[in-house]
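Below is one structure, written out as structure tokens; the observations come after it.
As you look at this complex, bear in mind that one protein chain is not there, while each of the others sits in place.
Just so it is clear, A, B and C label the chains in written order, and each chain counts residues from 1 on its own.
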Amino acid sequence: MTLPDLTAADLQPVLPALVLAAGASVLLLSEVFLTTASRSHLALIALGSSVLAGGVALATAFEPAHAVFQGLAVQDPFSSFVTVVVCLGLAGVVLLSADFLKQRQAERGEYYALMLFAAAGMSLLAMSAELITLFINLEVLSVSTYALTAFLRRGPRPAEAAFKYFILGAFSAALFLYGSALLYGVTGTTRLADMVGPLRTAMHTQPWLATCALALVAAGFAFKVAAVPFHMWAPDVYEGAPTPVTALMSAGVKAAAFAGLVRVFLFLGRADPEVVALALSALAVLTMVGGNLLALPQRNVKRMLAYSSIAHAGYLLLGVAALFPHPGTGVLAATPLMLGSPAVNSADAYKGILFYLLAYTVSSVGAFGVLSVLERHADGDGATAWDLDRFSGLAQRRPGWAVAMAAFMLSLAGIPPTVGFMGKLLVFRAAVDSGLLGLAIIGVLASAAGAYYYLRIVVYMFMRPAPAEGVLPEKYWATELALVASAVAVVALGVLPGRVADWLSQSGMFFGTR
Amino acid sequence: MLPVPLPHTLALAAVLFCLGMVGVMVRRNALVVFMCVELMLNAANLTFLAFAQAHGDTTGHVSAFFVIAVAAAEASVGLAIVIAVFRSRGTVNLEELKTMKH
Amino acid sequence: MSPSPVGPYLPLAVTLLVSGLMAAALPVLAHFLGPRRASKVKSESFECGSVSEGSARQRFAVKFYVVALLFIVFDIETVFLYPWAVNFKALGWFGYAEVAAFAATLLVGLAYVWKKGALEWET
Partner (left out) sequence: MSAEALLFYVFALCTVVSAGAVVLARGPMTSAMSLVATFFFLAGVYALLWAHTIAVLQVLVYAGAIMVLFLFVIMLLSMTEPEPAMKLNVARVVGALSAVGLGAALIASFWKLPTQPMGWAEDSARAAAFGTLKTVGEIIYTRYLLPFESVSLLLLAAIVGAVVVAKPRI
């Protein structure tokens, strides 16, 4: 037996996850050993760990891509940037949670610890390059999120939402795993990089088996990112979970699941780019159109944001589909992606996906933040807690919140000058460049339809009178800090995306594309 | 030659997987649905092991090893959630868990 | 063709077969051979002593569940120690460090549940 020689260089990529896990352990131990009355230190520890982990990830973001842990994981700018986005989202969510939990007298170390575990899983998921490693890290983040969903025990909703999330999560994990087992059988390996060649052969010798295996893996991911028609769990779960946890699901879990999806299909898709591109495009169309249409009639803002999150998964899927050349446009012949040599246009698609993830993270954390301060503890879990009427006249009562919410809504709708607009621009442009003109047009139309329900909130906030007996919402400094930070980010990145977009261009150095 | 032809082992796994999947679709008791998910995980494990023998490669065994560990962790949290549902609703029948349908 | 690696299971199979047959045969034999005279006293849980009250199907307290659940998690930890134990020499300090990191993580979990009082029966 030869022992692997681990060096510090091997450990460096997992450093963000180590920081997060260490922070979680400190939180757990301080929960049981420190019995002080004040519990604000918990949020501070969580915030500190997420900022530190994000900083570590950012510091390694410009290193050249290389395989670590004997090919089970890779470090490339892509994985580092996903970790940065996850940590950014986590920091925002921790700030929201601080007030949310204090108001409900539920400040517990376990809550933050589970969030940090989930984030550690996300960070590891983004770098996994082997199916079993990927599966385990996916489970780390899933198990933590299941528990977080059921964390508040008031009324039946959280437990039910957790159960729905759990059963569909476990079901999708089983689909993914069975697909992985079949892929292992067809190719004789579980390492993504080694699978490409054998899988390409298998697509010709055993097309049925290979296609079924790929479809199972894709279905597993489609559940995780809530792509139509695998989305039915999302609205109920998003609505039932505590609002900051919902923010974590829509920001962190989505980003990490997309990172895993991109990682897997970038390798496996090379076996048969046409079929994979076709499947991803179909999924993208269904998700963009379905998510937006389902969101239109929603008066419950939390549920509306859940459908909106589905629609955004559609735009991201469009970006993923743009990683592949498309048949019928002549690009296929011109692009040597099939042979694994430099892909001309895929760098733009990576940039689009990453920038979109960043844009969606800051906008949705902000939107859920406003939602979390508007919903009062006294509301219990009635559906009216998130009714559109809550936003009536918000501009008169809390103008700061209303302006921030307007920025988030514009960003989610993809209207300039916000980061959401830049994100959509990059993704749609990458799609057009790779021959997906029709899909890009459908995407633009779908997001135009989506603008209706985002702008409706803005209309309610600025043009409707405040309810006469309306209670003035309290002020919360931590949440407001998060709101200010994300609103500034939404506008600043929308006006001057230059520096960040340049950084993201580097993520074209995706491991395996050479 | 293998003592048992590979397609036969794989077919057994596929049958198990489909039984589990059908169970998840049609059963309404939350616990039984979860048991059906366990069937699906076992089908995946059986596939790993069958191919491991055919390839003469231990990776399949290592995968199954990890899958069992993951299944245990998943079961501990999942069953805790089942208890929480029962505590708040007094039932684990999925048909009755529909407070959130609008 | 090498001898089948399944051979060593033969004693196990024989044991299972014998015990299975025994388990099946004994109730059948008892059914045919044993006299059956049911009476009210006999159908009670205890033929002597205090009269039993209430249903036998009482709900367990959740605290037992938490203990059972922790058992599973630590069971998995033990399971991971076996493959280390048989390769202990070859893995040397490298393996020791790996397992130490693994165990340290779970030690945090143990300290947490212990102090949390999840292991106490009387609460």
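Following the convention adopted for this analysis, a contact is a pair of C-beta atoms (placed from the backbone, for glycine too) under 8 Å apart; a residue touches a chain by one contact, two chains touch by 3 or more.
As the structure is a computational prediction, the values presented were derived from the model and not from experiment.
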Visible chains in contact with the missing one: A, B, C
Option touching the unshown chain, where A:A150, A:V362 or A:A446 are the choices: A:A150
Sites on subunit B contacted by the missing partner chain, in the whole complex: 1-12, 14-23, 25-29, 31-32, 34-36, 38-39, 42, 45-46, 49-50, 52-56, 58-62, 64-66, 68-77, 79-84, 86-87, 92-93, 95
Subunit C residues touching the omitted chain (full complex): 1-6, 9, 57, 59-60, 62-66, 68-73, 75-77, 79-80, 82-84, 86-87, 90-91, 95, 98, 101-102, 105-106, 108-109, 112-113, 116, 118
For subunit A, the residues touching the chain missing from this view: 1-4, 14, 17, 21, 24-25, 28, 69-70, 72-73, 108, 110-111, 113-114, 117-118, 120-121, 124, 130, 132-133, 136-137, 139-140, 143-144, 146-148, 150-151, 162, 182, 205-206, 208-209, 212
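FYI, only the chains that are shown with their structure count from here on.
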Centroid spacing, where centroids are CA-atom means, of subunit A and subunit B in whole angstrom: 26
Computed distance of Cα centres, subunit C from subunit B, in Å: 21
Junction residues of subunit B - those touching two or more other chains: 73, 80
Junction residues of subunit A, two or more chains touched: none
For the subunit B and subunit A complex, residues of the former touching the latter: 10, 13, 17, 20, 24, 30, 33-34, 37, 40-41, 43-45, 47-48, 50-51, 54-55, 57, 59-60, 62-63, 66-67, 70, 73-74, 77-78, 80-82, 84-85, 87-89, 97, 99-102
Residue ranges of subunit C in contact with subunit A within the complex: 87, 90-92, 94, 105, 108-109, 111-112, 115-116
Sites on subunit A touched by subunit B in the complex: 131-132, 135-136, 139, 143, 146-147, 150, 153, 155-157, 159-164, 166-167, 170-171, 173-175, 177-178, 180-182, 184-185, 188-190, 236, 239-240, 300, 303, 383
